[in-house]
Structures are given as structure tokens and as C-alpha cells.
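The complex appears here minus one protein chain, its other protein chains still in place.
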Amino acid sequence: MGALYMGNKPVLKVDSKVSIVMDQMLRLLHNCGLPLEDVDFINSDGKTMNKLLLEANPRMTLFTGSSRVAEKLAVDLKGRVKLEDAGFDWKILGPDVLQEDYIAWVCDQDAYACSGQKCSAQSLLFMHENWSKTSLLSKLKDLADRRKLADLTVGPVLTVTTDSMLEHINKLLEIPGSKLLFGGQPLEDHSIPPIYGAMKPTAVYVPLEEIMKAKNFELVTREIFGPFQIVTDYKSSQLSVVLDALERMHNHLTAAVVSNDPLFLQEVIGQSVNGTAYAGLRARTTGAPQNHWFGPAGDARGAGIGTPEAIKLVWSCHREIIYDFGPVPKNWEVPPST
Amino acid sequence: MGALYMGNKPVLKVDSKVSIVMDQMLRLLHNCGLPLEDVDFINSDGKTMNKLLLEANPRMTLFTGSSRVAEKLAVDLKGRVKLEDAGFDWKILGPDVLQEDYIAWVCDQDAYACSGQKCSAQSLLFMHENWSKTSLLSKLKDLADRRKLADLTVGPVLTVTTDSMLEHINKLLEIPGSKLLFGGQPLEDHSIPPIYGAMKPTAVYVPLEEIMKAKNFELVTREIFGPFQIVTDYKSSQLSVVLDALERMHNHLTAAVVSNDPLFLQEVIGQSVNGTAYAGLRARTTGAPQNHWFGPAGDARGAGIGTPEAIKLVWSCHREIIYDFGPVPKNWEVPPST
Amino acid sequence: MGALYMGNKPVLKVDSKVSIVMDQMLRLLHNCGLPLEDVDFINSDGKTMNKLLLEANPRMTLFTGSSRVAEKLAVDLKGRVKLEDAGFDWKILGPDVLQEDYIAWVCDQDAYACSGQKCSAQSLLFMHENWSKTSLLSKLKDLADRRKLADLTVGPVLTVTTDSMLEHINKLLEIPGSKLLFGGQPLEDHSIPPIYGAMKPTAVYVPLEEIMKAKNFELVTREIFGPFQIVTDYKSSQLSVVLDALERMHNHLTAAVVSNDPLFLQEVIGQSVNGTAYAGLRARTTGAPQNHWFGPAGDARGAGIGTPEAIKLVWSCHREIIYDFGPVPKNWEVPPST
Partner (left out) sequence: MGALYMGNKPVLKVDSKVSIVMDQMLRLLHNCGLPLEDVDFINSDGKTMNKLLLEANPRMTLFTGSSRVAEKLAVDLKGRVKLEDAGFDWKILGPDVLQEDYIAWVCDQDAYACSGQKCSAQSLLFMHENWSKTSLLSKLKDLADRRKLADLTVGPVLTVTTDSMLEHINKLLEIPGSKLLFGGQPLEDHSIPPIYGAMKPTAVYVPLEEIMKAKNFELVTREIFGPFQIVTDYKSSQLSVVLDALERMHNHLTAAVVSNDPLFLQEVIGQSVNGTAYAGLRARTTGAPQNHWFGPAGDARGAGIGTPEAIKLVWSCHREIIYDFGPVPKNWEVPPST
């Protein structure tokens, strides 16, 4: 829609798994008066789309998807892209322990609502040790246990199979000190085809020192687009280690700093770069109530979605018209050349 | 300076022909208090710089220079670039003939000041036939004839040799109907080394129909970074041809539409995309009095220079912090999962 | 509505002639969910309302109505008012004669649509002598003649009686050189009660020199909230007299400068202060298509209506919160007093 508002003629391609939804959306728009020729809609595999882009050479391509394809497109299109790529989103619980029930509920929703299939889902939870002493983890477990297939509070995972999630979990559990907090098992009594995933909401604890080891970091920070999160804890003296971890990740989409201590917030926000960062006791990584800018930061190619500013950034560009009608001063004479 | 204002640590590289100037500029800044470690300055050839960029992987590279290198950099740096590339800048004189002396003087300055060595120099002049009937061309000739080496109103051309300019002129004069309006000869009695260019201010007329032919278009719109311009004319009925010519060019830096007729201005500005366009009787392509945005348009990678908005576009990015301190409502209870 | 958006609790009073309309509007709002206690609505005469204002001492009063009451309120409320007072709105036709039919139609609508009962209605038309030579006036007459009671293109005048309009016209016709251009007669065959006005669309010509005379100026610039306008003409050399006339009026609501000559527009706009001024060939005094700021200018108490900026100006105020959470530098020590 943003592309249209700015006067472009967009070509739209969505993942084939959801193209039936977009098809209906477009028909709805046509019904509401959108001229048929204003948007082109293509259903194809990525290879064909890539060929189309290379030949059509569009002025701008907005890509939402995996980092791997994003990097390839940036080269193929010589930088005429904006990217809203993968999200491995973290949440930090600060030293001030307050409103335990509320925060447990937000964590559960951030990690497992829509079965974790949001690019803003909470993937890694850093708890201050003050929180480790509370019943937060057991509350998280209780909330995860409430979720069931019957009311679709868990459901099929579109892009990761059960087996690959299990394999990922097993690899994580080989890290010394790591342990399964809850979940870790396939859903039972379902008819979800095996090309989709079907997992119980899962959390795996990994010690902070192990996360930071070069051999583990990439594994721990791999995005699983399903009901899965990593949990770890830290002492006040380890905050700089946590900040290092944030710096080493490269998908800076959303983040949450759960604390009402302004100095703690300043320190974490001032040393991280996620594009949409929520701060304060009620911070979440996903599903914020108002429609604000949504996109990564720290990358010149970062796209934004949803707000007027984001739409202008991606779908328009600055152009400056300077009007100078005169008049020429009455006694003007030709000055010397320069 | 913009990169610094936004809190970056820039690495600066300039063309080796002018690096001595930048060296002095930096020393001046250091004298004024710039910390030594805030800017790195490198003197190297382009190849070495390219290697450095690939290895350092900077978050953003602002490139000012030729389109060829710009396209290579966009690929090498996977789109983390902003470009302010070549300028082949046009001026259109509209149907309303007014203030002949003033407009002749602006044309002379736009094309030949600094010996035409500005990326905003006027390279192609479209005259409405009403102007062809005036003495504008003879006035342009008189103004060009005033320029002389003695007072540096003409001078050495840093990046194009005399021979390549002469060769370019000769190729243009082979186009049917084209003719030399003035200039076309090397400067005399000078000590400019042959690695630089030394030409009299030159204008070549090429008929509009010939410009539009596929075999001529690229030749006519080649940027000569020296005291050189193409001149052509058009009838009212040919305005759409002129607009087609603008659309076919691909370096959309500056432009001028010289007219005080709002409807004419609307039509030309509404159908062209140059980044910095001057409109009105006193329109120029270069040297505008105030410090406004300066950069190309119509390309997602287009850089801007000089204004706060341009600096933010190139050297910063949007980041959104949403504060939500609470309070959690007094009687809040855990809602169902979703 | 603006007062509500900004979080105020407004008390609403409208003229008793239209209070039945506002009553229904409020009921509609209540039906749409407006809490009953959010707006108070009072039906009273002005005297009672004045008493209420003095006792309630509201933080802000927005007054739309006559200048006389406006000045009284400004004193009574010690300046806590914003005023959108009477409009005696002018239109100037510039020297460039173009699109005669179109401009005649806009003039007719501006002066006589809604029987001239809009505070933005055209009350005084300055024609450049180039327009006097055209058939504009006869076209205006034809357009006025189309209007009839049957289709309500003329109708009752709520605040001025037929007799007072006739008396005003007669006084104007006593000015030397003035003449009735068209209209000037009561409507016929109607059942409009005599407390309302019922006049044919009327235009009276008064020579510019006569308008400027001290004894005539106030009479000529009296606002008649009905289907009535003054017409005059001017030579190019008299533009400064026209500008003087604009300066002498004191209700600077809307205005129109009908010309596509940027230099003429600059001169008139630069020397007048009306709050909402339309410029260009299609300029009108009323009924502009988009919802823009609407209000007088040049008076610190001037209100605006309709736009976010206007709403903030009238119904909110600037307040600045400076957050300084610290931290206090580690080695901070108490400095000397100052």
C-alpha cells in the first residue's frame, strides 16, 4: 500500500504458501475501487522472480525474508533494495523485579503467540539474576502449558519442520550447562502434514558464557521461525557481556528492555541498535498497540514498514525544487565572469 | 562533516589530485579542536581503497564520482552505499522570453565558471524557438569571448585532456545539422601540462531530432567535465520530445527550467526527476545562493549533500524507541493466550 | 471537535437560529459513542452566555462572529480568546486574462453560493482594466440570472433583512460614479418571512478613487452576509492604491489573487496579510477543495479552524518537559556557589 500511496506501480510477490491470501486481498482492493492496472501480482518461485527483477530493473525492491536471499538481492540489484530481513529478537529483564505475572504473560505472548511465527518474536531472553530468584520461569512454563492445538494457541509451523526443530534443540542441549526448560516435544494427536512443523512451545536454557563462545554463538542465535526461544541469565557485573552479545548479532529488528530504571535503560539502549526497541516495564518485542515504524536499524539498506516516515523512506526519495521567479533587480548589469 | 555530526568515525579518501587541499583542511580542523582520532584520512589509488572497503565493510560509503565506479561499489558493498555520481545537467528555456541579458549571463556562468568543472555545470541547453529568434546565442558567444586565462575565467581542466575534448567535438560535428557555435579551439600561449586539458569555452549545436536518434544519444549526453556544452532548440509542439530526452538520460543531478509560466513549469517539473531542480526566470543549474539539498533523485541509492535532511539520510538511520513504563492497571489479570 | 481532541471539556454555544442543527449533531455524536459528559451544550442569548463566561473563566474561548462582540469578549476574558471574526473578503483579477468562463463561474460561486452566507464569501472584486474590456461582467450577470428560488440557488438570508440590504445598496449608489451592475431587487413570489432577507444576487460598481475616500471607505467595506458584492476596476499604475485599500480593511480572513504571473502574485501576497489567501488562475475566496487552515492573520488573537496546526494553536499550548535522569558523573564534587 505504501508503494501505491507514493505513486509507484508495484509488482507484488509473496511466498507461495500465502499467495492465496494476498490474492483475496487484491480482489478486495479491486472491489473497493483500486484500478486493475495499478498493481501487478506475480505468483512464482524465487528463481523466476529473481530473473524478473534482473530484467525489469525496478527502481526499488522491498524484500522481506531471509538474510541469505537479502544479500544476494542487494548484489543483483546493485543496491536498489530495502531489506526487512530475519529477526532474532532479544529481550532483557533488568534488575528491578516488578509485576511478575504481567511480565511472564508478555514473555509468553512474545515468544509463542502465532506459534512464534512473527519476525518480531522473542528469540532470546536475558534475565537479570534478580529474576532467576523469582518464580518467573515456572510461570512461563505454566503459560506455555496452557497452549493447545484445540484453540489454535499452538499450531502448524509453516517454514520449519518438526525434525529440524528437534535437531536444533538437541544440538543446543549438547552445550555444557544447557538444559530444556519446557517443551521440546512434538505436538500429539494432530493431522498437520509433515512438511510443516508441529512443536510444543519450547525454551532451552544456555549459560551466558557458553553463548559467547565462538563455536556456539551462531548456533544459539539461529532464528527458528516457530514456538522456540533461548533463555539465559546474567549478573549485574555481566551486563557488558550481554551488550557484547547484542553487538555480535547481525539482525537488528526488534528488542525489549524490561525495566523502569532510566539509567539501566539508557545504558542498554545507548549501546544497542535494534530498529524497533521497546523500553520500560511493559516492553514487548512484538504486537505493540500502536502502528509505529517497524524495521531494522544500523544498516543503510534497512527498510521500515507502516508509518508515513517508513513509506517515504522506502517508496519515495527527496527531490528539491528551488523557485526563483525574480524579479531581476531594476538596475542589474552583467557582472564579470568567474 | 555530516558523517561526524551524526556520530560516525569516517574514513576519508579524495582524488589524489586534490588530496593536498583536503590535507590542509584537516589540519585546519585539528587546529580548531577536532580530536585527531575522529577522522581517518587515506591517500591511495582507487584499487587500494576498494580493497580497504571490502575488508573493513563500513556501514555506509558515500561515493562521489563516475557512474562506472559507483555501480561497481554498489555491488562490492552489497548496497551499503549512497551515490552522488556524474552530472549531465540540462537547462530548458521556456516560451516566455524575458530578461535576455540576465539569462545569457546565468547560462555563461552555469556552463563555463570554474571552466565547467562542477558536477552541476550546464551540459545541455534546450532553447524554445522564441529564444532562437533573439540575440541570446550571440550574447552567449560574447560572454564566452570575455573569458581568458589571464584572470583565470578559463583555466586547466583536471580530468579531460585537450585532445579528448577535440575528438569529442569532432565526433559531434559529424552529426548532420550540427555546427560549432563558438570555441572549439585549444587555449593558446599557456604552460598547462598536457596531462590536463586547455580549451576555450565551447558550444556545439545539435538538432533535437538527431539527439534523439539511438546512435547519437549516448555521444551527445556524455559528460565532459570541462568548459563545454551542447545547445539545441525545440518548438512548442516538440516539448514532449524534450521530455523524452530527459527521461532517457540516467544521471539526474541538477536541472533548470527557465520560465515564469507556472503551467510550463508544472509540465516540465512533473515529468522529470532531477534531484535539485531550479525553476523560474532566474533558474540556474549551479551555484545557487542558499545551501540546499544537493544530490540526484530517482535512484534509491541517491545521496544528498549539505542540508540537515541530507546528512540524516546518508549518515544516520531511523531507530524507534517505544517507552511503556506502565503502570499495569490495578485489577489486571492474565488474559487467555493467543 | 478540535477542543475535544486536545483533551478539553468544551462548552458549546451556537446562534439560536442554528442550534437545532447542532442539537442533532450532538445526538449523532452521542450515538457514535461520545460520552455524554464530554461536551456541554448551552442554548441561550448572548448576554447570558457572556455572564457564564465571566463566571466560569474558561481557559480559552473560541469566538466566531461579529467584530463588535469579539472586541468585547477580548476585554471581558482578559485576552483568553481566539477570534475568527467577520470576513470582508476581496478578490483581485490580475493583468493576465485567461479562462474567462472559468473565472466568471468561480466569481459567481464565491459571491452567491449559499446566498453569500459564508464568512469566506467574495465581497469586493478588483478587476484589472484588461478584464474590464472582456465580457466578464456580462458573464457574471448571466450566471447571477441563472439563480432562482426554485432550486435554492438563491434563498433566505438569515441575518440581514431585505430592507437593510436595499438601504445599503441605495447608499452606495449615491457615491459618484457608482452604478448597479445587476440584481438590486427583492426576490418575488416567495414565502420567506420578513425577519429574513430575500434579495436577488446583486453587484454594485464603485470607482476605486471613491472607495478610497475616507467618507466612503467604511460604507463600501461593510460586510453584508448575503448575496451581495462590490465590483471595481484598476489600472496597472493603480496597483499600489489597491494594496492600500487591502491594508486599510481590518478583517483579514480570506482573499484571492487570480493570476498566473508569479511576479504579480509576489507583489500582492507580499503586501497583504489575509489568513487564507488563494493564488493562481483558479484562485477562489471560498470552498477550496482540501481541508486547510482557515482563519484570519495579522492579529495575535486570530483563530484557525480545521487543521491539526489550527487545533493545536487554539486548543492546546506548548509545554516543555526536560528529562535529566543522569547519571551524575562518577567523580563529581560540589562546585563553588554562584
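Labels for the chains are A, B and C, by order of writing; each one numbers its residues from 1.
Quick note on the criterion: a residue touches a chain if its C-beta (ideal position, glycine included) is under 8 Å from a C-beta of that chain, and two chains touch if they have at least 3 such contacts.
Predicted model, so just to flag it, every value in this text is computed and none were measured.
Participant: Please identify, in ascending order, the residues of subunit A that touch the omitted chain?
Facilitator: Those residues of subunit A that touch the unshown chain are 260-263, 280.
Participant: Mind pulling the subunit C residues that touch the left-out chain?
Facilitator: So the residues of subunit C touching the unseen chain are 59-60, 71, 74-75, 77-82, 99, 101-102, 104-105, 108-109, 112-114, 143, 146-147, 153, 260, 269, 273-284, 288, 292-293, 295, 297-302, 304, 309-310, 313, 317-326, 328, 332, 334-338.
Participant: Just the residue numbers, please: which parts of subunit B touch the chain that's not shown?
Facilitator: Subunit B touches the missing chain through residues 262-263, 266, 323, 325-327.
By definition in this document, only the chains that are shown with their structure count from here on.
Participant: Would you indicate which pair of chains has the most C-beta pairs in contact?
Facilitator: A-B
Participant: Determine the centre-to-centre distance between subunit A and subunit C, using the mean Cα coordinates as centres, and give it in whole Å.
Facilitator: 52
Participant: So the centre of each chain is just the mean of its C-alpha atoms; given that, what is the distance between subunit B and subunit C in Å?
Facilitator: 47
Participant: Out of subunit C, which residues touch more than one other chain, so two or more?
Facilitator: Residues 262-263 of subunit C touch two or more partner chains.
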